[in-house]
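A single protein chain has been omitted; all remaining protein chains appear in their positions.
Chain lettering (A and B) follows the sequence in which the chains are written, and residue indices restart at 1 in each chain.
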Amino acid sequence: MPPEPTPEEISTQQSYLSLGLSDSEYQLVCELLGRKPNLTETGIYGVMWSEHCSYKTSKMQLSRFPTEGPNVLQGPGEGAGVVDLGDGWAVVFKVESHNHPSAIEPYQGAATGVGGILRDIYSMGARPVAFLNSLRFGPLSDKKDPGSPNIKRNQYLFGGVVAGIAGYGNCIGVPTVAGEVGFDACYSGNPLVNAMCVGVIRHEDLQHGRAEGIGNPVIYVGAATGRDGIHGATFASEELNEESEAKRPSVQVGDPFMGKLVLEACLELFRSGAVISVQDMGAAGLTCSSTEMAEKGGNGMELDLDLVPQRALEMSPYEIMLSESQERMLLVAKAGREEEVFEICRKWEVPACTIGRVIPETVLRLKHRGALAAELPLDRLLGSCPLYQRDAVPSEKQLSRQKKNAVTWDVPDDIGALFKEMIVQPELASKRWVYRQYDSMVRTCTSVGPGSDAAVIRIEGTNKALAMSIDGNSRYVELDPQTGGRIAVAEAARNVTCSGGQPLALTNGLNFGNPEKPEIFWQLREAVTGICEACQSLELPVTGGNVSLYNETEGEAVYPTPLIGVVGLVEHPEHETTQHWKQAGDVILLLGETEEELGASALQQFMTGSIFGMPPALDLEKEKNLQEAVLEAIRQNLIASAHDLSQGGLVMALLTSCKGELGVHVDWESGIRDDLALFSESQSRILLSTVPQNLLMLEKLMQSRKIPCERVGVVMPGRFDIALNGKFLIQEELPELQQLWENALENIMNSENQGFSGEKQAA
Amino acid sequence: MKGIITVVLKQDILDPQGRAVMNSLQGLGYDEVQGVRIGKSIEIELNGISPDEADARLRKMCESILVNPVIEDYHLEIIED
Partner (left out) sequence: MRCAVIVFPGSNCDSDLYKAVNSFEGVDAEYVWYTTENLDAFDLILLPGGFAYGDYLRAGALAARTPVLKALIRAAERGVRVIGICNGFQVLTECGLLPGALQRNSGLHFICDTPLIEVVQDQSSFTSRYQQGELIRLPIAHGEGNYICDELTLRHLQAENRIVFRYASGSNPNGSVDKIAGILNSKGNVLGMMPHPERAMADWMGSSDGRRLFESALNLFPETADAA
């Protein structure tokens, strides 16, 4: 083992900087301890005080979220949020980002992101039942420079991330049921990979990660510890640059096979009653899990690092504590029942051993080769991280861009041709190429899988189902973070509503640039304000989430990208609704008002290559009223299909409602310019279809709620015909249009270079 | 002693992965590439037997589990310490 720098050398050589502590933070550590920390201790502080673990920049913003509600059983603070579903059932869910690792090694970065969020869910005691994900990449094509290395790299990242999510999720046996993918130049080099997991649990089985009971053994379960992923949490809190490539060892490698065994072993351990608490060794590995469990239990923990299973030789205490090797859990068992724990682990062929115990002194004490390697008072480690309130100032560009008129182009000559060009853009194209790689059906509880507004998962042994969606249009947030934040919440909830679910609560993944820049912190603050407003209005508590900052490449930030995952309760299987037409002759209704709102729209991006003006406005009262009305209509069995209008407006919603041979004949009246009417992204609009005999009742219901409700057309086999004010703008054979739309992404990705992304795919 | 087993797909079996990699290589300008076959290499540490015994034992391992004779061929190399 190479000699470690002494505490004195760490101070004089400022080694703490490379371990993630600033000058002032290091000084504070020295004051808190009354001495200079050694290398292991400095490393522990560096990682626990990183943004990823401490939320030091975002905490004051996050504390503004409404977190309480009648159904909330567990808000933020534990591994994941927990919400009551009635009859003793509850849902556990959370989103987490793995952006930085995925930018370096897309397959493993994404795979380990999925594994990490999975462990967060089952460490609460829940059986994971579904994965969702939200992904952002740079453009996949460039007309001017199709062979550019950036484009190739984006394709490689996209292919690798999708394969990684598939590789882990498919193997572990949890269906990947919903998600979204976006493409924009701002994500070139800094893709976003946010994975969400949903679990189901009986109230009485709910676990808390508290290390209780002095003298109880601390048991290490799962894969051995290697040098992989050391300082991943601090890595995730830095900007990416050319040096990031050199930090490649930071990326961990997932083993879904071992992950599956650890999952089954842990769920059986909970049932045995021999275990008090379990926590994932995720970000910051053994450090974070041991200190958090001890602190929550009001106790301390002593670990003998020589007992930690190691697969690399000569590992130092620093490396053992900071390793982010995957598929590892830390648990506290009841003293005297260790053998039961080991017996269950043996059955699942998962290595397990005791590595320490719970102690009364509220410290983390580490022993290594007979000597004391570190001793840190927990209150001076966890609660003492300085919180930062950064300056928040919108940029000049931000303000001047908002003042621009959103429409700068003339009416296109051939809107039908324009439409066909737009639906093959990766942004609007069908994501079938992506979700066909995910097993969306394993566990046989999936009632509505990918390709509808929200997925629906049935809860076995009950009449209940869960509707779930993850959503966020970052272009809206880029133009106006507050409105964009509101829309993200409203749209995710609207998706759940359209599927027949009552939205219950949300988790959020906040992906932003460097918060030390005033314009970025302003985006964060404003977006949080918007999310809070929508949460209050729609009565949706926030039960957890994740913050990923420093999403920048060479100084350029990604668009502010808050992603909202909403889970809702479908009270009866009959309420399950999809966005797809059900039978020819059904009448199509458009709810809500269509305004000339094109700022940040798909049409604006396509016509001008950029975004400007203001995003669509969102009236939260109207939104709430609309969602309540649609849910009521679903519960009264008046609706055949329901589909939220979002990117690409009405015409995109019409296309994505078609399935099989069922197309549309639309004849709509609008006072707005043709192209703007079809592609407007006005909020609070939903497309319904209904059998003719329910039409009057449905219209009456909407009238009583004062919701604008127009008959726009009928479901017609084989055609996609759209007329506006009596004039046909689009007239197409449906199968051809569908093929164009469904195969667009596949055509781009299969062009020539799929070999490398596929190469690493576990089958 | 170490046995190195190289497992490849049989010549007449289509290797879509190899084909995709070949296309990529050609796309990158390596026009001389005429074929790519992708296989795997398995390294096995052995102790306490002679090289001749090792050869026989390794072939048995290949036939009993390491290689699927329906689609795969293998090549064996023994490296003595």
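Points to keep in mind about this one:
To be clear about the criterion, a residue touches a chain if its C-beta (ideal position, glycine included) is under 8 Å from a C-beta of that chain, and two chains touch if they have at least 3 such contacts.
The structure presented is a predicted model; accordingly, all values stated were derived computationally and were not measured.
Summary of contacts with the chain left out: across A:206, A:335 or A:442, the touching residue is A:442. Among A:138, A:182, A:256 or A:592, only A:256 touches the chain left out of the display.
Among the residues A:5, A:69 or A:173, only A:173 touches the chain that is left out of the figure. Interface note for the absent chain: among A:204, A:349 or A:396, the touching residue is A:349. In the full complex, chain B touches the hidden chain at residues 13-14, 16-17, 20, 64-66, 68, 70-71. For chain A, the residues touching the chain absent from view are 163, 166-167, 170-173, 255-258, 260-261, 348-349, 435-444, 446-447, 449, 458, 573, 576, 750, 754-755, 758, 761-763.
Note that in this section only the chains that are shown with their structure count from here on.
If you average the CA atoms of chain A and of chain B, the two centres end up 40 Å from each other.
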